[in-house]
Structure formats: structure tokens, C-alpha cells
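Every protein chain except one is present and positioned as in the full complex.
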Amino acid sequence: MSDVLVETRSVTRKFGGLVAVDQVDFQVRRGQTKALIGPNGAGKTTLLNLLSGLLPASSGDILIRGRSVVRCAAHEIAGLGLARTFQNVQLFENMTVKENVMVGCHPWSRQGIASGALRWIGHWREEKLIEEEAERQLDFVGLSDLADFPAHSLPFGKQRMLEIARALASRPQVLLLDEPASGLSTRETSELASLLRQISARGITILLVDHDMQFVMDISDEVVVLDQGKKIAEGTPDEVQSNPRVIAAYLGVEAK
Amino acid sequence: MKDSERRGTHTEKAIPVRKKNLQLLNILPFAVFLACYAFAPRVVNDAQLTTIIYIGIYALLAVGLNLLMGYAGQVSLGHAAFFGVGAYTSGILTAKPIANEVIPGVSAGVGVISAVAALLLLTKPSGWKLAVGISLLVALGWLHNLPNLIPVLCAACAVAVMGIFGLMAKLQWMRTCLSGVVLTLVANLSKWFLKGTLERGSASPWTGLLVGVFLTAVISYLIGSQVLRLKGHYLAMATLAFGIIVEIVFRQWTSVTGGSSDGIFNIPSIQFFSYIPGFLRRLYEAAAGGSVDLRTQYYYLVWAFVFIAIVLAVNIVRSRVGRAFRAVHSSEQAAASLGVDTARYKVQVFVLSACMASVAGTLHAHNAGIGYIHPSEFGFIVSVELVVMVVLGGMASVWGSLFGAAAIQTLKDRLLDLEKTNPEFWGLKLQGLDPIVFGAVLIVVMIVLPQGLVRGFSDGVALLWRSARRSGRQQGVN
Partner (left out) sequence: MSVGLSVDLLAQVPQLVISGFTRGCIYAIVAVGFSIIYNSTQVINFAQGEFVMIGAVVAAVLLSKTSLLVAFPTAVAAGCLAGAVVALFVLLPLKRASVVSLIIITIGTSIMFRGLAQLLWGEAAIPAPPFTGVVVQGYVEDREFHFLGAYIRAQELWVMGVTALLVVGMHIFFRRTILGQAMRACAINQLGARIVGINVRRMIMASFVMAAGLGAVAGVVVSPVFYAKCNMGTALGLGGFCAAVLGGLGNFAGGVAAGIILGIVESLTGGLLWSDYKDAVAFVILLVILLLRPEGVLRRRAEA
């Protein structure tokens, strides 16, 4: 069905002997906010890397908008409308805040090197669109007044916001967020939650990984639980929270 | 509380990149550059002019290498190889006689191939469209052979024909018109090449330039598409190995390159005054204050290329593709996740900077009054020198490269002057100091000012300025 945006079919990734992601099946439907949780080292980041094409899968299949992408390079997957952020923020530190977001506009802009070098008409026209988009996204996450600062000078919380703005600038259909709330203060986390709700209201599908149970349960429609690379539960937040296997594997560890 | 304070000062310390007065600041260096360009030959003596010419050639190299190293973050320790490919291609084509029989065939072949390539590039036609295009091309070639048609008329005809063809074939009319212009240009070029080559019995330096760039592009594409998969130390070692292999080929392939004992000599100097329109020539003469001799001409040519290279580089850096280059430098993963085809862009910038080096090589080979090249001018040590220039001027700073090239070239001149006096130090003859000085410069710059001299200097000034202002404010309060 075209309703399913992202789908994995028994996708597996091994690192030497370690099976980081083990035969995982799950689906993300259009418009959903889905959460991926699990204890440390469960393979959540690895799974996101597989989805975004930064790591090749050892076996299994991944479909994005119905197209198999296991053979695709990361930039091709981005072209299909998938954007992501990173657990350890990866900004372009040698650029300004605004330029970071402008790089995000890459998938839907077209001008090549000759056009840029010779400043053809197409360059100016597109550059204007890119700048407008960047300003819009910066405005959205509340960083407009820092637009011309170098990216590395931002405090950590703002760096995370910048990464989200950068991902949004690519006009994605699916947004993957790897632990967006880690390292944020309580206030910043609640701001982030409302931001994510707005993004979702725009019609963007979200798949997020996080540790903060409160935060995850708050904003997600559905939750998938990974433990030691395997999917152990899936369902609404309430269902998952009362699932004994999850409590044993995840909440139990937390409670300890 | 404490945390937020720290964060506050953090942002305050950073200097925002101002956008408002950027326009003026952007144009100012170019204006200064052009002023210096025009009037330099009036005020300098002959030796200084030579230095300035060499600065220009190395600036061209450094600007290209900076695009690769400073912006896209890919190390190359073999850049001098491309410098050499440009120099040798052009030197061999111009200094060695070409048999009369092959010239027309070659020029026709080059003309047709480049025209087809231009056509393909501009219109991306399917098979039958291409066939029509080629037959039109043949018709155009015939048109060109009508002796009393003036070029402008030809171009107009071509544009009209191609435009109509575009409309008929339902292609974008603008592109097909443009390809008409390109076709005219190509036809003219090949005719011109034919005439010039037949007259002098060997290719003109301009042909050498084009062929050199073409050859360099092919070689650098082949090498780059393989080597750029590597990262960090591996990339450095691979480019280093490539550079040394090319140098060995220059040394050992004696039948073509003359080897290390002979080199290539009697390379004609590159002419450019006879090709430019009269009013431009008069402008140059006015700037130089009299008739322009071969050497000054050469100076004007080299620095015209430097100007073009800087303009292109500055434009590229501030464009979509330039941002992608810088993104690749910072984080390939993040760049790829945002749709940047990292492999392709890396190869692109590699080929671009290699082509710039090739142009510099051609200019170097046709140095007015010398016309001699030798393998040692394109060896490992030259590659290192180029890296020093880039690092000294500042990675990711186009104007900095100019500065770096000037600094190193001046330093080299000073060392040469010093050696002429046969200096002695504790009974040791000080000969061949360059490597020691370069090594020391490299180390010191990397340890003390990894940002390069220009950036380091401007940061220092900014720091002083701010602290001065702060102390001034405090005094005001007191």
C-alpha cells in the first residue's frame, strides 16, 4: 500500500560476529509519529543508519515509498524524501548556521558547478529559493537571529535544533531523529516535543529514537521496542508500557 | 545557572559573519586586484616582474588546490603532476613539429568530436535528434567554407538554424540556440587551429592549453574516481604515489619528454595580444604606458588567468555546489544524508583543481624568454610547496592562497639571492636551503597558526580590537 512509507523486511546487520540488528520487520505509515526505543546498544542507531543508507544491510530488504533501497547510496535515499539527524550532532562546523540549513536544500535544488561558477540566471533564481527556505526553517526552530554565526559556536541544545532545521530544509516525507532529546534540559525537551508535534501536523512522518520514556510516550502514536538487535514488541505506548517483555528488557533496566 | 552563563559567553565570543555590507566587501578585493593588475608593470623592474609572473602561476595552482584541500577537505600530495601534464602536453605539441598530412584530419576530428559533445551536453537528444544535429553540423561546416561570409553572419545563421531545429525537434529552444553559438565557436576554432598549425608546423600554445586541459581532465577523472574513495592518510599516500609515478614518467620517457637530462626546450612563448580585439589591446597599452613587450604581455596573460580563477573559485564557493564541497569536508555522513552525492562532488572538485593546475602548467611552459621545462619542476617537492602555500594562506580562503603563493615565492627568491652570495656558516656552504626553510615554515604554521597566516592575523586583530574596546568602555564607566 502507498500508505506505508518505510518498511523493513527481516533486515539484518552484522559487525563481525555481533548481530547489531537481527531480522527486524516493521512499518512506518504516512503521517505517523513512531518511536524506536530500547536499551543502550540495542541497535537503534544501526537501524537508522541502515534506513538512511549510511550502512549496507547484511541481509533483508528495506523499502521506502515502495521502492527497495538496500542497493541505494545514502544520497539517493535522501532524494526519496528521507532526512535524518544524528545522535552525536554532525553539523558542518566550518559554515554558518544559515549555510548549514542551505546545504539541507540540496535534494530539491538542481544548479551545477558551471552554473554556480558563471552565475547563470538559474543560479540566482534558485539561490533565492534556497535562502528563503533556509530562513523559513530557521524561523521555525527559532534560530533566525543566530543565522550568521558559525555553527560550532551554538550551545548544544541549539545545535540539535539546527540539525532538525537542516533536515527539514530538504523537504522530507520522513524525518528520522536519533535521540533528539538527549543532552537537552527539561525545558528544551518540552520545546522540542511541541516542535515535533508541529512538524507532524505539517504532514511529515517521524521516526524517532530516544531514551526519555516520558518524552517518547508523550508524542508518539506507536512504539517499536528493540533489544539486542531483535524487535521484542510493537504497539501503542500504553500497550508497550504494560508488555512484560519490555519491562524486563528495558524498563527493568531503567528501574534498577 | 553556571551552565547557561558559560553558554552565553560562548555565543558572544563568536563573531557573526556579517551579511549586510558583504556586497561591498566582496567587490573591494577585486577592485584592488584589478588596479594592481593594470599598473604593476609600470612600477616594477624586470626582475620583480619575473617574480610577479611566477607568483601568478603558483597562485593559480594554489587557488585550485585550495578548492580541493581547503574547501572539500581532500588532501593531495601529487598536485604538481597535473601542473606537469599541462606543461608537457603543451610543450610537446608546440615545440615538436607535426607532420603536415595529419593536421587537417586531426583538426576536423577534434572539431566534430567537440561539436557532438557540445550538442549532446546541451540538448541531451535521443538518437534521431542527434543524427539531425550532426547533419546540421556538416551543413554548417560547409557554410563556413564559403569564403566571404563574415563570422557574425555565420553565428547568426547557426543560431537561427539551430533554433528552428530545436523548435521542430521539440527541444528547449534556448538551449539549441546556445548550442548554435557553441557550434559556430567550435567550427571557428577548428578552422583557426588548422590554419595556425599549417603555418607554423606545430600546434599553437592555445591548442596546447586546450589539449592539456582535456588530457588532465581525463587523467584526473580516472585517478580521482578511484583514489578519492580513500580518506586521510591513505588518500595522502595515494596521491603522493601518483605524483611520484608521473614525475618518474617525465624523467624516463625520454623519447617524448626529453627525460631529465634534456627536458623540452625552444617552447615558443604564448601570444595573446594578436588575438584580442583592438580596443582591449589599446586599454592594456594605456595601462602599461606604452607598447607592450612580450614579457609584459605574458604577465598580463598569467594574471588574467589568475583573476578568472579567483572569480570562478569565489563564485563556486558561494554556490550550491560550493556548500556541498564544504559539507563533504565537515561530515561526509551528514552531507550524504542530505542528498549530497559525496563521491561525485569529490571527483568534480578534483578534476576542476587539476584543470586549473594544467592551465598553470601550460602558462609555465610558454614562459616568455625561457621556454624550457624539466621534470624536477613538477616533482614531489613542488607538490609540497603548493600545500605550504595553501596552508600558509589559510585553508578555505581563496584570497589567502594568493597571499600564500606570494609569500612562498618571495621567500624562494630571497633564498636564491642569498645563495648567490655564497654564504658560509661555520665553514658550511649554505646551498639548497629551500627544503629546510619550507619544512620549518610548514611545521611552525601548522603548530602555531593552523588557520593560516591571513585568518590568524585577522583573528588576532579582531581580538585586540575587541579587548581594546572593552577596556575603553570600562574606562568610560569609571
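For clarity, chains are labelled A and B in written order, and residue numbers in each chain start from 1.
Keep this in mind: a contact is a pair of C-beta atoms (placed from the backbone, for glycine too) under 8 Å apart; a residue touches a chain by one contact, two chains touch by 3 or more.
Bear in mind that the values here come from a model prediction, so they are computed numbers and not experimental data.
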Exercise. Could you tell me which of B:Val75, B:Val161 or B:Ala407 touches the chain that is not displayed?
Key: B:Val75
Quiz item: Looking at B:Val249, B:Ala304 or B:Ala343, which makes contact with the chain not pictured?
Solution: B:Val249
Quiz item: In the complete assembly, which of B:Gly290, B:Gly369 or B:Pro435 touches the absent chain?
Solution: B:Pro435
Self-check item: Contact residue for the chain not shown (choose from B:Val227, B:Leu301 or B:Ile316)
Solution: B:Val227
Quiz item: Of B:Leu198, B:Ala286 or B:Ile443, which sits in contact with the chain we cannot see?
Solution: B:Ile443
Quiz prompt | Where the missing chain touches chain B, by residue | solution = 69, 73, 75, 77, 226-227, 229-234, 236-238, 240-242, 244-245, 248-249, 252, 380-381, 384, 387, 391, 395, 428, 430-443, 446-447, 450
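Just so it is clear, only the chains that are shown with their structure count from here on.
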Self-check item: chain B to chain A touching residues, read off their complex
Solution: 7, 10-11, 13-19, 312, 315-316, 318-324, 326-327, 329-331, 333-343, 348, 352, 396
Quiz prompt | Residues of chain A touching chain B in the complex | solution = 52-54, 73-75, 78-79, 83-84, 86, 90-96, 99, 102-107, 109, 111-113, 115-119, 123, 126-127, 130, 146, 148-150, 153-155, 166-167, 170
